[in-house]
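Some chains omitted; the rest stay in position.
We just call them A and B in the order they show up, numbering each chain from 1.
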Amino acid sequence: LEEPLLFEIGHADETGVDLPEPAADAANRLGGFDRDTSIGLKGLHEPEAVRHYTRLSRQNYGIDLGLFPLGSCTMKHNPRLNEKVARMPGFADLHPMAPQSTAQGALQVIHELGEWLKTLTGMPGVAMSPKAGAHGELCGILAIRAALEARGDARKVVLCPESAHGTNPATAAFAGYEVEDIPATDEGRVDFEALKARLGPDIAAVMITNPNTCGLFERDFKKIADAVHEAGGFVYCDGANFNAIVGRVRPGDLGVDAMHINLHKTFSTPHGGGGPGSGPVVFSDALAPFAPLPFVKQEDDGTYYLVEEESREHRGPSFGRMTAFHGQMGMFTRALTYMLSHGADGLKQVSEDAVLNANYVLRSLEDLLHAPYADSGPCMHEALFGDAGFENGLSTLDLAKGLIDEGYHPMTVYFPLVVHGAMLVEPTETESKAALDQFITAFRSVAERAKAGDEGLKQAPYYAPRRRLDETLAARKPVLAWTEPDRD
Amino acid sequence: MRYLPLTDTDRGDMLAKIGASSIDDLFVDVPQEARLDGPIHGLPMHASEMAVEAHMRRRSKKNLAAADAPFFLGAGAYRHHVPASVDHIIQRGEFLTAYTPYQPEIAQGTLQMLFEFQTQVARLYGCEVANASMYDGSTACWEAILMAGRVKKRNKAVLSGALHPHYTEVAKTMAKFIGYEIADAQPSIQPQPDNSGLIARIDDETSCVVVQYPDILGRIPDLAEIAEAAHAKGALLIAVNTEPVALGAIKSPGELGADIVVGEGQSIGVGLQFGGPYLGLFAVRDKKLVRQMPGRLCGETVDAEGKRGFVLTLSTREQHIRREKATSNICTNSGLCALAFSVHMSLLGEKGLRQLAAENHRLACLTADRLAQVPGVTVLNDNFFNEFAVTLGQDARQVVRDLAAKGVLAGVSLGRLYPDVDSLSDALVVATTETTSEEDIEALGAALEEALS
């Protein structure tokens, strides 16, 4: 059964909530702005709504259904305890401007999570308010810019590797910087010598992802950081892949000045079909004073205090506010729950198992698929392959769609850009060996078809709720909202 | 460890397949001095679900939940009753544990929902197109200012003094690094918003005028008048709405001439959550502006068999394609909150939203009448929806704290929102919703009478 749109099944004058009918003649104080036209919304009764959304949900794939090997996205299991905790009334039913005396437990959670992040990263400062990873990147770059401006240093360029997430250059541009590429070596890492040669008084910062998007640890990271610092710049580490090293390596020991942490990647808050994320940023001593408002301080008497704009005496040289209120509290409670569950020993096991699983996938497929950096050392949390050897014009996209027919969500495709037809596979630590073996078998079968030039793959998927969708049509003639069909 | 399915036997077998003798061998590229031998010092070891739940419950109990007190806080975040079915649906694993729908063949659930969401938001705001959500209202507001700059090729935004101060702060913080001028102001403590003052500040350099509707004091500004003035100067009007429920009772910003409408969608489906995650709404009145919009867009198309389907589209605006030339650096949206909004809005429908709005307004009128009887209290507003300002004749911050100590959550003081502005220190913003009972209103009235006497 196909599921119609809610606007096709909803009722213009029915509702799924029971509220009193407004008194028709009640005086109002709307100042004459009373709405006098239809909004055009449709209503569903509860049975209709539950069924509509339940049916829609079944057209989705999620971690709960199977392995979800999207590289760089870290689709790990989302523990259900996290969901339960986030719904405790003291967290869920608390207003952001509640008097601070009535929100001590919430402020404590923010503080406690910040302390965990600082300890896990070995960094002295933290900003909790960024709403997502890209917002965290912006937070880090703005802190760098504020620190540079505070010393009167008007540097204009940020360096990013070609393999960077698109958010890195976009963020730098959003913060008013020019962006230049850093070249990579043949083995998939930043070219230290080339980078060093580019350093100079115009370089505000370098943004490096570590482990990088080829799934490799940047061996020279500390040397790079030292060189950047030497040249008066700052080191931004994209922490999207922190899950590969959490509990085993502290970025602070590598010379990082700022790093965002995706709570929805490393710390298991749900992805929810594209958000919400949460992107706290840890800072070095040099940047910590410039962290954004608001932030939580613990007072000497043990109480917690939210430093907002008002607190001129406390705020210091903060670069200002990035968002209303104080950050993604609903994600903080989930992430802290996850951290407490794993503890220091568990988080170490998390990164070890994530890396082990990825290497297992790498070594189970490298005989069949081109693995450009297979000789560059062990991979970290994700394994990278290219499309070399595919016959008959079959592409990475075809392989991905073929995997759908095997019952899997595909890996990340065509990223990073440095590898032709890239396929980035991140199994995460929450997959069992049995699940990996089953996935590898399926993957091999589809890869063999791609190498054999099986034309059938070009039309895959066959067994999904939809066949391939016409993205060109969608972009050429955008239909972005439902409209009433024309009457005959 | 309950979330880690590998057994020690598995680990051994896998290392053998890999050809490594130990896990350490896999971390060989980490410089020795950065590798830690054991678990990170200073953190506890793993704990049972029972222990963790107890820990977090203790934290939760140290907060006064809104349900446990007469509650009148608003100022950009509103407490509404959310039907139980909303939470049921957002906990469906297929929604909760899905990723951004990059593989549309197996993500039609999320995609169709986003298409429906876009339609709901566009209609609510009287616009032609809405995007598939942003972080929250404050960041959506800044994205709108940026967009106006792209559209108008001008770099000055004129902000109403009655825009939520957090939103103003965000714009000022972001703007200062890229040389975008933010002309802000302070709110006028008057029964009506200062439209003429705002209009006087619009000039030929102005890319946009930003007006909150209803505003931070709960007043309803005449957007049509401002739109006309802005358009006359070649500027866009950005309307900011922090209480979507209001639009069940008052005209939409789009029909009054706003060019971009942004909002905080938290009121519908999402809940208070101490400030986040929330839901940024973003719509444009004229679809010709769509290619300058930030954020994700979901569009209708067909599949290879001709069946209707949905995909993320126009992604050439986005960072993963355009990198430093993108319209925004945003990567995630607020998908699960958008789902909650859309489910709740579907349950309400046109009729329910209007009833909800009427009930909110009715209770706000009752509350205003009750507070007007309290000696020392003056109700400021001529008009309002579910929120209004009062002056107390003394420091409202302290009154709020005193009432909190007695278990009454009285409202948001302007002193907290505008710490620098002494002239605002005796004002308090009071919000009511359908969750406000008549007993709550009386409790607030009585508590204020006691505090001010």
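Just so it is clear, a residue touches a chain if its C-beta (ideal position, glycine included) is under 8 Å from a C-beta of that chain, and two chains touch if they have at least 3 such contacts.
This structure is a prediction, so every number in the text was calculated from the model and none was measured.
Each chain type appears once in the view; across the whole complex the copy numbers read A x2, B x2.
Methods note: only the chains that are shown with their structure count from here on.
Between the CA-based centres of chain A and chain B the separation comes to 19 Å, rounded to the whole angstrom.
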